[in-house]
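With one protein chain withheld, the remaining protein chains of the complex are depicted in position.
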Amino acid sequence: MSIWEILAENLRQGVVTLRYPQRVPPPARYRGLVQIELEDCVGCASCAYVCVSAAIHVTEERETFCWSYDPAKCTFCGRCVDACPTSALQMQAECPPIYHCAGALAVTYTRAYPRCEGCGKPFKVATQILRQRAYTEVSGEVETLLRLCPVCRQKEAIKSMVEARRIKEATR
Amino acid sequence: MSYTIPIGPYHPALEEPYKLELECEGENVREAHLQIGFNFRAIELIAQSRNIIQNIALFERVCGICSNVHTLTYCLALENLLGIEPSLRAQYIRVIVAELERLHSHILWAGAAAHILGFQTLFMTCFRLREVVMDLLETISGNRVNYAMNAIGGVNRDLTDPQTIRDGVRQIQKAVEGQLLPIFTNDPTVRARCAGVGILTKANAIAWGAVGPTARASGVAQDIRQAQPYLVYDRFEFSVPVQESGDVLARILVRALEMVESCQIIEQALEQMPSGQWKGQLFVELPPGEAVARIEAPRGEVFYYIASDGSEKPLRVKVRTPSFVNMPTVRLMLKGATLADAPLIQASIDPCYSCTDR
Amino acid sequence: MPSWFALLIFPGFLYAVPMGWLMLWLERKILARLQSRIGPPFYQPFFDFIKLMTKEPLRRASGEDIFYLLLPLLALGATVGSLTLLPILPSSASAVGDLVLFVALVEVAPICLVLLGFLSRSIFGQVGAIREATLTIATNLPFITALIALAYASGSLRLMEIASNAPLATRAIALLALLFCLPIKLRLNPFSVANAEQEIYQGALTELDGWRLGLWELTHAVEWVALSGLIASLAVPWRSGQAILDAILFALLSLVLVVVLTVIAGATARLKLLQASRFYWRWGFGLALLALVVSLFL
Partner (left out) sequence: MEAKLSFFVHLVRYARGRSPWLFHLNCGGCNGCDIEFLACLTPRYDVEQLGIRLEGSPRHADILCVSGPVTRNTQAALQTIYAQMPAPKVVVAIGSCPASGNVFADSPSVVGPLEKFIPVDVYVPGCPPRPNAILEGIANAIEQLKTKPVTGIGGKSHA
């Protein structure tokens, strides 16, 4: 085609511009803001480990952990989503919003550790997804054990061991 | 009257900051000095303080036009060091994304060249065509520029819709053959500006170590994809376009013909692509040692060297980009050219200053 | 028709300024449509002008501003002046030798631009000025030769008599030669090296800001009206006698010329200075010479 034919073709086709604010919708895989499902987060900080621009921080306190995310620093590479063992992170399939002062989009989520049913101390708990991955079938006994903190779980284990020995000796 | 005219660091014809100082005699260029380093972000240095997974995203940002090239070479070098090979499907996906990126890069360059020629309509035509590639890449990867496709030992996302890619690629091939090639070769005003301008002889191209399309336009048939095939490039039939004249027009032609070849590689890859595993793995540590990888980027050969002491962070990553070696040839081409030719000649090697400066 | 009417109302300021803005808009809009884009909204140049005039310009050395004020105003005045000489209405003021006056007045704007470029003391402004000067010389040879051919063929230096008396063959060829000269005078592709953005920023205008640029944009708009008006007014030999009808015909013809020039600009790359000069000396001048030869022998 010569340039004249292209011009004629363009005229014939008419305007292809999207009138602002029209736009092409982002595809399903679009990598927008990272969003966290706090219920599923175990606070393992894998996301922070793979984050190249320090947009994600996970800080641990005694009774809580904080997951903070600053979109101003984010490279939207999606590594954190891939690295999350519990699929707690997702990326929005939507363009992040315009903002006017630095840090305006930053978010911090705080999650209190659940308390141990034995001693009442806060502890890191395995989420549903991790439990299912670790045990093919989550029995009632395992479920009860998982609601205890590691120390209480040890105590519980020793107790049941002592009990077992007692029964063994009694039956002998 | 002799005067020095600075082109850059901020100039309407250039996307990137760099400075070209032209010593002119009237409209004729007597000597050219190139000043780079405006984009220097010390990427190689900060790579040493990041772990190997973080570095994938870091190297993606060496350059926004050939972002995939950098992650691909980095991952290939890591895989060489680890002694693993990605699955076949992953390799095909990598080839398809790499060739789509070549298409996007060459179309972008054709548009930039048209812009510098002051040919706005052609610039718009190129960029309209480029949107087709960008849409494909966005659908595949979720971002128009930084695809984040490569992982160590595989890719991050699968290709789910080969038909869309095939349609898009056919549309591009048709437009390149039907619109871009005829205009760049036959249009009188374009010919007047490009033919016989900025000649780089074959001897000079070899002596100055030019690579990629710049070398191929001067008659040096050299393409890593054929000379030392990586990924699955040895499974495709494609030719390496070579032109002898070494002028700006030849460099335009080489790139336009390469686009057609890329389209054919993608079609073949879609045809041959096996099903199966594609996902990469999360490696957190490297074995001690060194490895290299080199691939053919849109602008020429890209080379990565990685040294590791066995920790989670690389000891050293060295990047060698094609623009770095092509740039000195601009000085040769500019001598005796006119001022009006200068932006076109420097753009004809498709320089990428953010790659070079890092 | 009183001369104040010609200068202030038609075809002077009141007509020329909105018409110039309309032409600038039309040029951008057509170019956009040729490239499948929407293009700027209606009357864009008017808003550009208002905005530029109300920006806060950076302070310059006190002596300089007088030039930034006077040169565009001089160019604007001269261009509007040249416009009033055009034989649009039967009643248009037509003096002996107004063709010569027209050529003189129409050259004021490029000279002012060259001066502005040099005064800006920026290397880009100066290179732009040199290019503008070279092109002006390159284009004036065919431009003036074509006008001489017209004058000779109609036996008068009065624009009105040229418009009504010039024989068809000479008129056609000479007007074509004049049309050839317009892209360079209006700094359009393929002859836009003088303000080649990709090489020397905005050429002579690089250092201008705020109202300094706004005044020049206004002059440029009126330049469009004057130069396309020259061809439009010389193209048609008859006048209806109805002032309104003649004026409308003139305006429409001018707009057709804008379309033609824009399409050419949209279909070409920018030529280099030497190539542009060579084109004018060879083809433009050749055509104008042909018109002269035709006028001598017919």
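First chain written, first letter: the chains are A, B and C, and each begins at residue 1.
Heads up, the rule we're going with is that a contact is a pair of C-beta atoms (placed from the backbone, for glycine too) under 8 Å apart; a residue touches a chain by one contact, two chains touch by 3 or more.
All values derive from a computational prediction rather than experimental measurement.
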Inset, instruction - Please provide the labels of all shown chains that the missing chain touches. - result: A, B, C
Legend entry - Which of B:R61, B:R94 or B:R157 contacts the chain that the document leaves out: B:R61
Inset, instruction - Spell out, residue by residue, where the missing chain touches chain C. - result: 28, 32, 35-41, 44, 46-51, 53-58, 197, 201-202, 205-211, 213
Legend entry - Residue ranges of chain A at the interface with the undisplayed chain: 16-21, 23-24, 26, 52-54, 70-77, 95-102, 104-105
Inset, instruction - Tell me where the left-out chain touches chain B, residue by residue. - result: 9-12, 15-17, 37-43, 45-46, 49, 57-58, 61-65, 67, 108, 123-124, 127-128, 130-131, 134, 143-146, 352, 354, 357
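Everything that follows uses one rule, which is that only the chains that are shown with their structure count from here on.
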Legend entry - Distance between the centres, which are taken as Cα means, of chain C and chain A, whole angstrom: 65
Legend entry - Distance from chain B to chain A - Cα centre to Cα centre, in angstrom: 36
Inset, instruction - Could you check chain B for residues that touch two or more other chains and list them? - result: 121-122, 125, 128, 187
Legend entry - Per-residue multi-chain contacts in chain A, two or more chains: 3, 7, 10, 16
Legend entry - Residues of chain B that touch chain A when the two form their complex: 50-51, 53-58, 60-61, 121-122, 125, 128, 135, 138-143, 146, 148, 151, 156-157, 178-179, 182-183, 186-187, 282
Inset, instruction - Can you check the complex and tell me which residues of chain A touch chain B? - result: 1-3, 6-7, 10, 16, 24, 26-27, 29-31, 49-53, 75-79, 82-83, 91
Legend entry - Complex interface listing, chain B residues touching chain C: 3-7, 11-13, 27, 114-122, 124-125, 128, 187, 189-190, 192-193, 338-343
